[in-house]
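Every protein chain of the complex appears in place save one, which is left out.
Right after this comes subunit A.
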Amino acid sequence: MNFELTDERRMLSDSLRRYLGDTASHEATAKATEGETGFDPGLWSGLSEMGVIGALLPEDAGGFGGAGFDISVVFEEIGRAGAVVPLIESGVLAAGLLAEFGETEAAEAAIAGTVLTLAHAEPGSRYTLEHVETRAEQHDGGWRLSGRKSVVGFAAAAETLIVSARTGGEAADTDGISLFRVPAEAEGLTLRDYPMNGGGRAAEVALDGVPAEALIGPEGGAFDALERAHARATCALSAEALGLMETIRALTVDYLRGRKQFGQPIGKFQALQHRMADVLIEIEQARSAVINLAGHLGADRAERERHVSATKNLIGRAGRLVAEEAIQMHGGIGMTQEYALGHFAKRLIMVDHRFGDADHHLERFIRLSAA
């Protein structure tokens, strides 16, 4: 048994923490959130140059990592800084899928900083991965896509969209789902771009007979790869949540020490001390849940997915407790947009709205455990 990070991962973690500490301040993130793409392009290219995107992908795709702990180390630091970048969308989801299907050139472009995104979820899919209604039909030797995709992260900034569509089967079938490469400027592709709670941007994507550049992977057989990609993305998001919690903890403990009411620091009141102790315990539970998932990303499907749901359920519950308790212990100042806590707490609450909430994964965990 060994819970130490390897030297390489520790170095990556340390240098990333320093870089983000210098580059992704709360003020810089707030400014980038107001900007056109919702992220700071300088920060993004800096991360690419540091090899952060490469760390998320395996060697045969031009990366130098891609294992669960590579992903968790990177995203814990992203969360700690409260940084907003298309790293899950481009690095984990889109490039991860390209790498799985041997599209090395496109994966390498992503490592070099080209922004990609995965357009998979749909207005009616909620958190059900196999719910795909968008259809692909053959036309003059190519594929044309029609349908609607919802809350597609950083779609307006992406040069290429990886779009899932049905080439067979019905809306809830796992078989019959295919992936396509669609350039941002493709005809028939319409984006409604908007900002998101907690920072960043997304878009509702309408596809009306959009010609795909290429089919990626086997026709009708993309579901297993999509599920693996979402397992990695859930690991990334859970680690990001852990990093958010750590900063929230630091901000709240500072506040408990510094804020005086009734003639003493409010951290001297036992009622608040005990609640902060509970917050700490839940953060350590979250840390272990992230380790559990990172350590099982390479396991067989049944074991891997059981860990995906266990971790995401715990992160959802712990995240709500940590965010709400931190706001409460701060009082009014914790509710302001100007003070950093609000950004971290909002981002943490929004984690539960991506890749399945605590209830979705509780139900899924029960189902997977019974199988």
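Here, contacts are C-beta pairs under 8 Å (C-beta built on N, C-alpha and C of every residue); 3 or more make two chains touch, one makes a residue touch a chain; residues count from 1.
Assume contacts and distances are computed from a predicted model.
Participant: Just go with whichever of "Carbamoyltransferase", "Acyl-CoA dehydrogenase, middle domain", "Simple sugar transport system permease protein" or "Peptide ABC transporter" UniProt uses as the name of the absent chain.
Facilitator: Cross-referencing UniProt, the chain left out corresponds to "Acyl-CoA dehydrogenase, middle domain".
Participant: If I consider the whole complex, including the chain that's not displayed, which of A:S150, A:T174 or A:Q285 touches that chain?
Facilitator: Answer from the full complex: A:S150 touches the omitted chain.
Participant: In the complete assembly, which of A:E133, A:E159 or A:E204 touches the absent chain?
Facilitator: Of the candidates A:E133, A:E159 or A:E204, A:E204 is in touch with the missing chain.
Participant: Just one of A:D40, A:E108, A:E240 or A:D357 touches the chain that is missing; which is it?
Facilitator: If we include the chain that is not displayed, A:D357 is the one touching it.
Participant: Write the list of subunit A residues that the hidden chain touches.
Facilitator: Subunit A touches the missing chain through residues 121, 123-124, 126-128, 150-151, 172, 192, 194-198, 202, 204, 260-262, 269, 271-272, 320, 324, 327-328, 331-332, 334-338, 342, 345-346, 349-350, 352-354, 357, 359-360, 362-363.
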